[in-house]
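Heads up, one of the protein chains got dropped from this complex, but the rest are sitting where they should.
In this document, chain identifiers A, B, C and D correspond to the written order of the chains, with residue numbering beginning at 1 in each.
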Amino acid sequence: QSETDSIFVGNLVDYTGPTAFVSKFYGPGIKDAVEYINRNGGIDGTTIELEQIDYAYKVPQAIATYKRWTSNGKMVGLQGWGTGDTEALISFVAKDKIPTWSASYSGHLTDPTGINPKTTKPAPYNFFYGPSYSDACRAMVQWAKTDAEEKGIENPKFVHLGDNHPYPNAPKEACAEYATELGLEVLNPIVVPMAPGDFKAQCLTIKDSGANYAFMANLGGSVVSLLKSCKTVGADVTYMANIWGGDYLTIEASGAVDYIFPTASPFWEADAPGMDLVRKMYEEGTSDKSQKPTHHYIRGVCSAFYMKEAMEWAKANGGLTGENIRNGMYAKTDWVPAGLEGVCEPSTWTEKDHRGTTTVSVNKGSLIDGKVQIEKISTVELPRRDDWIGY
Amino acid sequence: MLQVATEPKKAAAMENDILLAVDNIEVVYNEYVLVLRGLSLEVQRGSITALLGANGAGKSTTLKAISGLLKSEDGKITRGDIKFDGQIISNQEPDTTVRAGVSQVMEGRRIIQDMTALENLKLGAFTRKDRANIADDIDLVYSYFPRLKERTGLAGYLSGGEQQMLAIGRAMMARPKLILMDEPSMGLSPLLVKEVFGIIKKLNRDFGVTILLVEQNAAMALSCASHGYIMENGKVVLDGTAAELRENEDIKEFYLGGSGERKSFKNIKSFKRRKRWL
Amino acid sequence: MNWFLLTQLLANGLIVGMLYGVVAMCFVLIYKSTQVVNFAQGEFLVLGAWVCLAMVVKAGLPFYVAFPFTLVFMTIFGILIQTVILRPLIGEPIISIIMVTIALSIIMQSVLNWTFGNSSASFPQIFPVENVSLFGLQVETAYIMSLVLSFFVMALFYAFFQYSKYGLAMRATAYDQQAAQSLGVSVGQVFAMSWAISAVVSGIAGIIIGIVSGVSSSLAVIGIKVFPAVIVGGLDSIVGAIVGGVIIGLLENFAEFVDGQYLQWGNLYTIAPFYVLIIILVIKPYGLFGTRDIERI
Amino acid sequence: MGSTALRPCGDFRTTYKTDQYLFQTKVIGWTAAAALAVMILAPVLMSSYVVNLLILVGISGISALGLNVLVGMTGQISLGHAAFYGFGAFSSAYLANNYGVPVLIAIPLAGVMTAIVGMVFGLPAARIKGLYLAIATLASQFILVDFFSRATWFTNGYGVDASKPDFFGIPLDTDEKYFYVVLAWAVISMITVANLKRSRDGRALVAVRDHYLSAEIMGINLTKYRILAFGISSFFAGVAGALYAHYIEFVSVETFSIALSINFLAMIIIGGLGSVPGAFLGAMFIELLPQLVQIISGFLISVGPSVFGIIENGKSYVEQITVGTVIILFLIFEPEGIAHRVGQIRKSIKLYPFSY
Partner (left out) sequence: MLLQVDDISLSFGGIKALQNVCFSVKEAELFSIIGPNGAGKTSMLNCISGRYSPDKGSIKFAGEELLGRKTSERPEIGIGRTFQNLALFDHMTVLDNIMVGRHHLLKNNFLTGMAYWFGAQKEELEHRRHVEDIIDFLEIQHIRNAQAGTLSYGLRKRVELARAIALGPKLVLLDEPMAGMNMEEKEDMARFVVDLNQELGMTVIMIEHDMGVVMDISDRVMVLDFGAKVCDGLPEEVMANDHVQKAYLGADFDDEPETASQKEVA
């Protein structure tokens, strides 16, 4: 089977739907990386044929596309995207043995065996690079705790802001539980719609509730609107974002000040050893260059490179089948893809635990005089607690 | 005396006096229903011309073909043409036709029900440039139909007859050269029928408006018209001056209700074969 | 009971509601003259906002220049949409035309995303004071503008429909296209006019919303969001649009209050208007100010 | 007089019964039979990609057919159909997961449950009409979707698994096998709706649409039929949703958005309001168009990357724009839908060689 000189990988992207805001960066990251890999010998001579399909965040469309891809039996891997479609495809990819690297970081995707009582469906073929939504939020909470201590806030209050929707809901319970554990007072979550709008009503409620730390689980326009509205209302709260909700574009558009957000990779200008390679890939790549990439682009690159090295392992250990590639993901520990040192966090996947990394960088960004300024303020190393697998 | 209309008269001398000339038109609905099959007729300037015919003969279709309203019913003139005042107006947009001086009183009145009578009248003057005279013309209409003035509510709540008056009044408001009237007496009480015909005559006499009148009340129509056409199955089958038509035996029988003496409807029991001109 | 929060929320609702009212008016205008519900309304707003933003940010024009240019642009756009896309459909079933506006929204959404990107962007500061205090509540200056605007536009529309010749023609066309045509009304022209007016007002509303919430293509959902306002006021009532907008604005904020303080239900804010909408409709099937159909036989 | 309704020669009907046949002419009958035969053989003849698309078309078609009963036949525009579709999906999964109801039985049961919910949400139709009603159904869309994300006992809050059905012990676990389940339901729904159209209650529904005042005076209970239409329509939506659930095997709360409701509406408008085959033709149009556009644009890019470089960059936008444009062009040229066009073609063929 490994005789074929190319293998097929499907890639679901959302360039026109509600999450296009970030997919527009993540998708090109994958594409540029795969092109780079192909230009440089592919998987030991096998090129990766990547097809990006814009499914506009519509689950049925994603499934139809998936079926088209699998119908000829050639697909060996899937670079997925959103929460809805990734969850919908869990049993498909498990049955078809197609390893999937999604950009949905829902906690329960990290449970390959169904060990957590809350897991409804084990996800043996699902991977993602980066901390899970729950872990990222836990890191935010942990930072908030130290921050509160530093600032001398007594009895700090924490609130979750987000729509009643699978994606913002993903870390809600897990994060609240940990916040309570850390001694923060957890207020009732406040629902903020995913679509942008005037959110002064919500901001008034936030202000009234006396929250000190607010975790915004939405992304894009919704976050921008919320920050603008709350600025008008004048709520004195530290806003913390989800990994998709924090980038220089959001800060620029919202005019945020002291905005806290997690990342799992350096920023574009950072001088980590592997960043030269990333920038080279970008320069040589064919994707749209009208906008400076965000850190989402870099996670896309990492996702592609983990896939690449797992494939290399598979090719050397029995051939490029989905099952082998999956085993390739378990082959290394504290794994950083070659050439991307300092770019991708060292990650470990095991058959029982698909949390690649639990290390979260905490950043603070502000718009000062029309310039976005971001600094990394801390790194949170969360413990790999067993009760947090799949949660 | 009577002419069969298969050979359209082309008296060159009269050419100038002919306001409307429909020349051998064919009308198709929905791309497959052929309704008019080579219909020709002429209306002289300043005359009242009556167009009579059975239900479904195509009278309303003819009027819609002239005014251009056919289009909005998925109908089309596929052959022949219509000349108004020397200009070809077939398949033209209806508003252009109205501007050229043709008004239509549509079948079933078609007043704008959720506007008042006054607003309906104002709307009738939509194409007019001389804003100053509009108010006078509204008064004129009121003088013709005094009861319209009393009704200030929505036109949709007027009774059938009142709506008919409004429709005629509305057509007058455009100060047209030619009014196409589709069954103006329908649903009117005998008194009002007389009134309406009186008004049609008055319009014609006082303002020199030319009228093409489609009517079922043949006796009335022929009494005020100077010329008449009889249609059947999409064609003109008979035409002549009103006087000639009034004397025609068939017309007497089928349109005027017997020759002189009143017929008793009660005794018509047996199936009666219709005489046709085809 | 937290009176302070409640009054703040209600004041906010009143102000936001006015803006809903303006957007609702754009719907009403189209409906009143063409019987069509414009599902691309949201995109019209976003278009206006993006075009103005592009002129301000990219071309560096001052706002007071960009603003009128945007309105000119929207006028042309409205006419173009009507002549190219909607004119051939005159006289066709309304539902098909509504479908066309849906397709139009798909196209516009893509074109907007393509040309202006998927990210959010903000207007630079436009008014010397960004916020003013109203009933002890901080309110964006843009909203004050919209307040003035909504009354102005409302009065204008009202007079237009009631007294002007074209206003009458629009109402007549909506009621019975064929009859209007028979009176010399050019249906195409009237429709072009109403689309142009609606596009202009949408443009203005879009800019205000953009200033307040940031411009992004997903702002288009506001088009759907004001449906309750349109319906509560009555589909064909200009005054109703404003009243409906205010009611929905107040309601949202009141729901937020009840939810946050007592129920903890979640998104009552988004959903409450729809419950109330149904209740109002069952009591008043044509909204508060809509004209009822004449049901004579 | 009356040139409209003359029957063309060669089509003789001697009894009223033949005049009531579902397939009005032999040609239609044979076309239907041939279509059915092709469908039965489809899993054997066609690639599984095509089969998958056919399944999706079939499911959407059933749902669209339901909507057609409501919108096309009864004249009540609904913007909330996706919510009922979703309710069916969750109900069926719920019955199968929690009560062990065999899937093939859970599907119609879900239909019945959805019908009841549909009638409840249809209650306002007793008083509200036209676009006001359309927006009221939009409200039911929002209310139901909100319910989905709230009712964790029913939906987990984000989505539930649904299993593939068994047919007397044979697991219908491949697309090829599942296809027949969908096909069976598609045929059943087409026949029942076609039957409805030619019987008492179907006529009553259409009468309510065309002129409800006179319908009432003709003895038709308006409230009953308006709500009944919601019931029937939701039944099919529920069945289709259930079929979808067990096909996709995962029901996600996110699926049942207004966009999907609008999609269903697009299907019936494009297919032809009130037409039974039209619902399926429209479903085909809406489901396949994006796929087709995608394939074509992919092909163009592979042929001439230099020429189509612009397309490459904004590929997805070009695709969306194309889909929108095709819909608009289609409606400009055939505002009354595919079924209407087919009818027109049939009529002109009948009259051939005379054009009228």
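Following the convention adopted for this analysis, a contact is a pair of C-beta atoms (placed from the backbone, for glycine too) under 8 Å apart; a residue touches a chain by one contact, two chains touch by 3 or more.
If you're wondering where the values come from, they're calculated on a predicted model, not measured in any experiment.
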| field | Contact set of the excluded chain (shown chains only) | value | B, C, D
| Looking at the whole complex, which of D:Val145, D:Ile220, D:Val239 or D:Val253 touches the chain that is not displayed? | D:Ile220
| field | Sole residue of D:Ala125, D:Val160 or D:Val193 that reaches the chain not shown, by the stated touch rule | value | D:Val193
| remark: Omitted-chain footprint on chain B covers residues 29, 33, 44, 46-48, 52-57, 60, 107-108, 147, 153, 157-162, 164, 183, 186-195, 197-198, 201-202, 204-205, 208, 216, 218, 224-227, 241-243, 254-257, 262-266, 268-269, 272, 274
| Contact set of chain C toward the excluded chain (per top definition) | 296-297
| task | Over the whole complex, note the residues of chain D touching the chain we left out. | result | 1-2, 4-7, 16-17, 19-20, 192-193, 195-196, 198-204, 206-207, 209-211, 213-222, 228, 232, 274
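Assume only the chains that are shown with their structure count from here on.
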| remark: When A-C and B-C are ranked by contacting C-beta pairs, first place goes to A-C
| query | When the C-alpha atoms of chain A and chain C are each averaged to a single point, how far apart are the two points in Å? | reply | 36
| query | What whole-Å value do you get for the distance between chain B and chain C if each is reduced to the mean of its CA atoms? | reply | 44
| chain B and chain D: spacing of chain centres that average the CA atoms, whole Å | 47
| message | By the touch rule stated above, which residues of chain C touch at least two different other chains? | response | 109-110, 113, 266-267, 270
| What positions in chain D touch 2 or more of the other chains? | 146, 150, 316-317, 320
| query | What are the touching chain pairs in this one? | reply | A-C, A-D, B-C, B-D, C-D
| In the complex formed with chain D, which residues of chain B make contact? | 28, 30-35, 54-57, 233-234
| remark: As the complex stands, chain D meets chain B at residues 1-4, 344, 347-348, 351, 355-356
| Along chain C, where are the residues that touch chain A in the complex? | 2, 4-5, 8-9, 12-13, 16, 19, 109-110, 113, 117-122, 130-131, 137-140, 209, 212-214, 216-219, 221-222, 225, 252-253, 256-257, 259-260, 264, 266-270
